[in-house]
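For reference, the structure is listed below as structure tokens.
Only one protein chain is missing from this complex, and each of the others stays in its spot.
Every chain is named by a letter (A, B and C) in the order it is written, and numbering of its residues begins at 1.
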């Protein structure tokens, strides 16, 4: 057998695994096995951190394959369990417990030990980020990697259970360390300078984060809220102009909260529900702070709308089904507004317009495109699915939480980024507190989307037009 | 089968269980099942808190029996797994994962939901304390209760993994809330007043505790340390006279640490290792604070020694084997010192002496009994076992941690309590930092006890005398 | 003049003064004189702390006499100022400034230097306490001591100006160090144990203190408040029974605040207004915390009432003016209730009753004495004066603050202490927020006391009876 020369060497990997991953203690002695010395966990962490990217793939494959469960023992105990079926309950329970124990992968123990070391939990969060990248990039075909990921996710879910998280309100008095990270992680509306940052924690704003004892100084999910007497906002005003830095809050005028940005900061915690819980905790905080607060909604970006639209247009062109998207009248209006070269097919002109965002500079085009883009966007959000759930990840997040797709806003984010991602459209997901729990079940189990009249109206316009 | 009328009614229990314990989602939808609303968990908590003690036993029995795993599904999946043995690895892994999932008791999910609610973790810690009491008192013969306890313990172990604990140094500036609890939980040397408490966090002392994000303001394990230049202390001096309140610490003179009290405060966390980790963390803190600190040892009580001794004496009397314990010469000395009634058998006199603690008032008796009690105590600590491990729980704790049984101290705790529990004897367990890990393995796996020359000498004196 | 040999020696004192008290720099170089090294101040502090009580008197006399102003320079500059009267304004201003500067005692500079040293401010507060004791006990006839005291008081007033104080709310989470001091300084209702202390910072209570940057961890004035929906309370209920420890506050029901204890902790800050400001700051805090809070009043003890009464009785007896205090009818009732020996004069019986507090055990006597003691007490509080201001120090404090003498409460403090000091009577001083400022001026300048109808009614009953 010939092995390609590896930077660290397969034998080094095997040696380290042999040293740091202990065998599973026998069922009888499982509570009598002292943890290995911390140095073992540290050795593992340092070794892994020192690996090159490709070697990490190899190493994790090896770990998942060679340090999982002992299949032979499992099948023996499964046989025993079947044999015990007619015996008394105590015997069956025993047999089940032994079988359950035997299904513990050896690497699970390793992770438990690592989690106890200073910095160990953060290490595992980052290791899981690596795993997710490997799974996404299909860098490894190894079926064990998926199991490894599942085990680690389940451990992280327990360590990051909501009772163990700390809700922190971030203010201008919070440690600079936290605020710098808030600033750096902000994905929705990037922070530009001190003043911008100060405004986000200033009057008529709230900024909350979950932190965790095992990762001090590290905000895990961050939620930015604008508090106001009016219900819906456009982002520019929220992010920049809304409320001066030295305004005095008038608590009695505040009736609604707009969640204008929510960011998860740890790739390795994907699938571990934090954002959902953060929104719920913050709603409770806000209600106790503002006696008249009654309306809660997000103001959300629509990443992916433009690229979905480009794909759709390109397909329609290929299939000559342009009329599915715009009515004849609409195509005409677009052409007129464009002063287009006679030769160019209108679908191509439209694709170019959207790619460059130039349409935003013509009043005519804006008027012509508004109904078109609004109903397409409504469909994208409401009708486009992946395995039955909303294709758009932000929509999926809020619908899982039990929100209602509430209002699609034209010209809501006219920044270059907003135009490029979503033709400047943004959407509100609204949280009706006594419906979220029910909505969430309906969405997750029946894939039913709660939506407002405005959204449903736009969707039905789309369906009338389209024969898709 | 006839059931005694219950205060809350069996049907009420069944109804509540039906409502709060959800069925296990199918394997396919396990990640798509939203958590139930918080109100469900709160209902469960309130219901349970309102039950009378006996009803709690019934309720937990029901919960464990009716909301555990679905044995039928488990055996089906076990069969499938056996069928899959010759298939490819991915198929086997899948079958194992399905089987593993089916082995999840339904109440485990309930506990996870409860843990997310404010106060939920503390609720579960207290619920486990109830479970342990039921198991200890044999109030229920239900074998499922043991499984319930095992599941809960395993969850608690994850939530209280050491990486999630916070080490806090307790000082006179700590919140009164914490210090009052420290004072109240102190089991080894009860705190008498403000001054006494202040001294324990004053100069030449350290007091550390682990706290947890989910149970704010609640010290989980507390360790009291005396820092000094001399190695071993007697408890009175440590607790009271040692170092005045306004002394200035001379860091350069401090070379040793004596752990003179360690208390666990949560009955429900029994079996979840905290004390061990606390000692290790504190050792690290002390080393970084005191550059010359090199010796670490406990000064520990010996609860149970006197009652063990009484049992032994009573048995010897019955069996007429008094000579196994004291040599003829020693019996004579005791009798002389006693001026005993001629009639009373000397074993009875000795039993009475020990029961009343009166011997401590006679210099002669003290001299006569010292060698006897010292070697009996050494044997009690070193030789008496339960399932192979030290019978004395404090000894078992330190030996598990890897300490060495170091020195048995005559007249170390002359308080009435100290005399009544352990004839005034105390013991040091010493932590040699580079041996603890090894000692721990040897003890837990081979049941080997690390002990000093002094202890071994006393033990061999005991063995020479005794024919036990 | 012959001086008794002093323990430390006059020459040692003179030597130390010569070393630590620098001459006043010339007017021209007053801003160019660097402060002496810290060691000078420390030497002074250590020397003074080491002195015996009598030597302190000598030392402070010497300091005040020999290190005050230079009278010769002062009179020269006074002459110059008079000569300058017809010159231009700038010249006059200069002459005044030189004169003002020359009036600076040298010890003032010393105190400034001491204040900069760690612990220096606290040292000076304690030194002033010594000065006040000397002045009160007339231990020294030296007129300079009074000047020294005046200078130090004026410095302390500046260092303890209210803008430099920090208002701290004391809770069960406050440092134990603070809570122990709160407990120890509580003069009005002594704290008995942990539970008692916890209750005072628990629900429906507030406890506030001023602290100061220069004396960390030291509460300077402490105010205890009970918050409630009812307006006036009796102290037992406030201190002990009122509100359980785990009650949940209902903010909407709280309409009134009762200041049931205020204690100054630093004897040396006498005359430096702190209590007044503390009450005002706390009123503001309470108003912002409780939206419906509208009534503020103290519930105050009446120290000195009984001893004043005894003096009065004794004087009446001597002068045979018993009828001035009780009407004939009242004397009869007392005698009947007493079943007194025929021989004892009723005034003597009454004096004895009051001295022993025994009357509280007889329902009859209570009924008979209530109107008598209530009107005498009203007079004591309202009518008895010292230099025109209320003789009772608590009354004087609240009247200076602008409060109204509101309600005299029978059987309000039935503790032995309460009976012994004030026959169980307590009094409310009420703060009407928009009248305090005016009341304060009227009291301080015109000696006018604001009082309620109840109080004035009792006073007029007293005056009708008495011919005093």
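Here is the rule we go by: contacts are C-beta pairs under 8 Å (C-beta built on N, C-alpha and C of every residue); 3 or more make two chains touch, one makes a residue touch a chain.
As the structure is a prediction and not an experimental result, all values here were calculated from the model.
*Asks:* What chains on display are touched by the one that is not shown?
*Replies:* If we consider the entire complex, the absent chain touches A, C.
*Asks:* Looking beyond the chains shown, say which of C:19, C:116 or C:253 touches the absent one.
*Replies:* C:116
*Asks:* Return the single residue from C:147, C:196 or C:370 that touches the missing chain.
*Replies:* C:147
*Asks:* Looking at the whole complex, which of C:99, C:377 or C:395 touches the chain that is not displayed?
*Replies:* C:99
*Asks:* Thinking of the whole complex, not just what is shown, which of A:91, A:174 or A:327 touches the missing chain?
*Replies:* A:174
*Asks:* If you put the missing chain back, which residues of chain A would it touch?
*Replies:* Per the touch rule, chain A residues meeting the hidden chain are 172-177, 179-180, 183, 194, 197-198, 217.
*Asks:* Footprint of the hidden chain on chain C, which residues?
*Replies:* Counting over the whole complex, chain C touches the hidden chain at residues 29, 31-37, 69, 71, 74-75, 78-79, 81-82, 85, 89-90, 92-93, 96-97, 99-100, 103, 112, 115-118, 120-121, 143-144, 146-147, 150, 155, 158-159, 161-166, 212-214, 271, 273, 277, 400, 402, 437, 440-441, 444-445.
Criterion: only the chains that are shown with their structure count from here on.
*Asks:* Which word fits how the chains touch one another: line, ring, star, complete or other?
*Replies:* Here the contact pattern is a line, an open path with two ends.
*Asks:* Would you identify the chain whose C-alpha centroid lies closest to the centroid of all protein C-alpha atoms displayed?
*Replies:* Closest chain centre to the overall C-alpha centroid: B.
*Asks:* How many angstrom lie between the CA centroids of chain A and chain B, rounded to a whole number?
*Replies:* 42
*Asks:* Which chain A residues touch at least two other chains?
*Replies:* Chain A, residues with two or more chain partners: not present.
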